[in-house]
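Only one protein chain is missing from this complex, and each of the others stays in its spot.
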Amino acid sequence: MRTIRVTVWNEYIHEKDPRIAKIYPDGIHGAIASMLGREEDFEIRTATLDMPEHGLTDDVLNTTDVLIWWGHLAHAKVSDEVAEKVRQRVLAGMGLIVLHSGHLSKPFVKLMGTICRSKWRENDELERIWVIEPGHPIAEGLPEYIELPKEETYGERFDIPKPDDLVFISWFSGGEVFRSGCCYNRGNGKVFYFRPGHEEYPTFYREDITRILANAVRWACPRMITPPTFGHYEAIEHVKDKFEGRSMEERTHATLGKT
Amino acid sequence: MRTIRVTVWNEYIHEKDPRIAKIYPDGIHGAIASMLGREEDFEIRTATLDMPEHGLTDDVLNTTDVLIWWGHLAHAKVSDEVAEKVRQRVLAGMGLIVLHSGHLSKPFVKLMGTICRSKWRENDELERIWVIEPGHPIAEGLPEYIELPKEETYGERFDIPKPDDLVFISWFSGGEVFRSGCCYNRGNGKVFYFRPGHEEYPTFYREDITRILANAVRWACPRMITPPTFGHYEAIEHVKDKFEGRSMEERTHATLGKT
Amino acid sequence: MRTIRVTVWNEYIHEKDPRIAKIYPDGIHGAIASMLGREEDFEIRTATLDMPEHGLTDDVLNTTDVLIWWGHLAHAKVSDEVAEKVRQRVLAGMGLIVLHSGHLSKPFVKLMGTICRSKWRENDELERIWVIEPGHPIAEGLPEYIELPKEETYGERFDIPKPDDLVFISWFSGGEVFRSGCCYNRGNGKVFYFRPGHEEYPTFYREDITRILANAVRWACPRMITPPTFGHYEAIEHVKDKFEGRSMEERTHATLGKT
Partner (left out) sequence: MRTIRVTVWNEYIHEKDPRIAKIYPDGIHGAIASMLGREEDFEIRTATLDMPEHGLTDDVLNTTDVLIWWGHLAHAKVSDEVAEKVRQRVLAGMGLIVLHSGHLSKPFVKLMGTICRSKWRENDELERIWVIEPGHPIAEGLPEYIELPKEETYGERFDIPKPDDLVFISWFSGGEVFRSGCCYNRGNGKVFYFRPGHEEYPTFYREDITRILANAVRWACPRMITPPTFGHYEAIEHVKDKFEGRSMEERTHATLGKT
């Protein structure tokens, strides 16, 4: 079984407030790392805003298969350089899972190109997350919907590009809908946006939420890719003579040799 | 490692002609089964048109994870009943890989809803299959393109629904392009259309083509799904009395006034 | 201004019940025809199940730019021949707007390839239809959402192919979401599925619903198309000599002459 190297990044600010620390004593990143750590093929590290380079040094990024991102208060404090490095790593093949208020984080906004804003409300409302594509790998093992008894509400218009796959749509008791599970291919990499995870609720301790995150990690994990080449490129040589004077066997042999 | 049960279906007519039998002495299905049989997690059977129920009995279909389909001359000879069963099995979750001229087969046309026709020409032309989405699971392990030194030419307009993922585009030396690797989600299942595979060329003995088919089998393999329920469905309990005591006129008036 | 020829088809069964006739005395088709008839560029006819060939003779279909379809009780009574003609006309370029329970009609199911079922409930619930793509032509002139004070509830999983454009998502007070405005390109034609319109509510008299239908008619209206050719097709002649001995002007002239 292949080991998948996961780095969980968190700005880690809310959880220093005692009220939030009761819910997430080890931070949101700690809770996610602990829950995902039960998957035997995951190797998990964490990184936070206050570490040098926010914990996302070249060495860390270059040995990360999938990066999970939670941020809210301090998007502006993430350095442009680190945000751009994350974007470049995704385009080179790394998976990126953006949680909840991370929709306004620098790496996500840069990768989407749009403003990524939405409606919101903190009102302890019921969220029902409906599975729209039951055959999608990220929906594997889920029931038809999951219910979060209290969550922050987000509402459409969510200003994102049309997802390549729309896996979940959320219903909120206060009257909103939200595209809450959105898959994107960007460059050689994959991005999954997942809506829930307000710091005031124990969302990341749930089995169903953990299942979704584990599915998303496996979906986003880089595969064996031949990086595309860009720039100047030669035409087929001697196109016009290509088939002259060669038998089918010769041609097939030549081609098989090449690939 | 999970075993994936693959059934390779072939109409098996061309290969009874000695000219074609030289290339595919065990039939196209035999060649594909032999090449894919080297994957240790695949369990492979074959089925052909002339078998009872074309070899696709309920028992076979119900124990097939992924069905591979090659047909050309005898689309009309496939019974409507079997074609409909294949469609229903895909909608219930089975993977379906449709090869080459199978784009006009009954199961594929029924699942697409369009006429699925294209341009074509038998002219021994060079086909270059370009990888458009290098991060897609079906492109795993491939170079930037593969070359088939001689293949039948297909050309756009290919009258299909827009693919959910477009993995490959083919270039032909005679002037055509073709969307040659097309992924669809249909119901709980997945469909992959792959263009090459004319009976006069040894395409299915190639390592790169085999790699694509093996990738496609793993991509299309059904996952652990909660089958959606359809039909009558109860509301959340506390909702039912929400609007009582207001007439339809009041409600309509209020709403029209607002919008 | 170009005239758009619209045919509104209705099975016209429910409205013969006095309870429903109070709401739609001229039938649902009559209400839609009357509301859309105020658009000066629309030329509107109606057709119903009990007419010969269900009112969809070759002559009618061949002079229809956009067909609107409402059906519920009598899907099975629509002849296979007429359903197939409608499908063929869409693939040739006609627009098709399928309303509400028409998601299980023969023409829609044939064009989609899936089973097209959903959850449902008659419970007088509030429906909020949220605009997901405000820049889409079908959303033109709408507010952020519209509210239908009472409608039949439909719920996901709605078993359809992924829409080419998803314009609306509905929220229902009983806990469901629904992809309620779905665009598809099929063949040369366009299909729009729009969820509301239960026979017990005066939905089709609303200004906002009428606006959506009028927008959809204009979006689905066939354009000036060169029908693709299918079948055998010649390669570029003398590809290898194409550029020899001709000046750029000659080449450009030749090409402009051709197109």
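Read from first to last, the chains carry the letters A, B and C; within each, the first residue is number 1.
Keep this in mind: contacts are C-beta pairs under 8 Å (C-beta built on N, C-alpha and C of every residue); 3 or more make two chains touch, one makes a residue touch a chain.
The structure presented is a predicted model; accordingly, all values stated were derived computationally and were not measured.
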{"item": "Options C:67, C:142, C:169 or C:213, residue touching the unrepresented chain", "value": "C:142"}
{"item": "Residue in contact with the excluded chain [from B:131, B:212 or B:225]", "value": "B:131"}
{"item": "Selected from C:87, C:100 or C:190 as touching the chain missing from the view", "value": "C:190"}
{"item": "Contacting the left-out chain in the complete assembly, out of A:14, A:89, A:136 or A:186", "value": "A:186"}
{"item": "Missing-chain contacts mapped onto chain B", "value": "128, 130-134, 144, 155-157, 162, 165-166, 169-172, 175-177, 179, 238, 242"}
{"item": "Contacts of chain A with the absent chain, listed as residue ranges", "value": "87, 91, 110-115, 117-121, 123-126, 143, 146-150, 153, 155-157, 159, 161-162, 164, 172-176, 184-187, 201-202, 206-208, 228-236, 239"}
{"item": "Hidden partner interface residues of chain C, rising order", "value": "93, 126, 131, 133-137, 139-144, 164-165, 185, 187-190, 222-229, 236, 239, 242-243, 248, 251-252, 254-256, 258-259"}
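We adopt the following convention: only the chains that are shown with their structure count from here on.
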{"item": "Chain occupying the middle, per Cα centroid", "value": "B"}
{"item": "Centre-of-Cα separation between chain B and chain A, whole angstrom", "value": "28"}
{"item": "Chain centre separation (chain A, chain C; CA means) in Å", "value": "35"}
{"item": "Junction residues of chain C - those touching two or more other chains", "value": "155-157, 162, 172, 175-176, 239"}
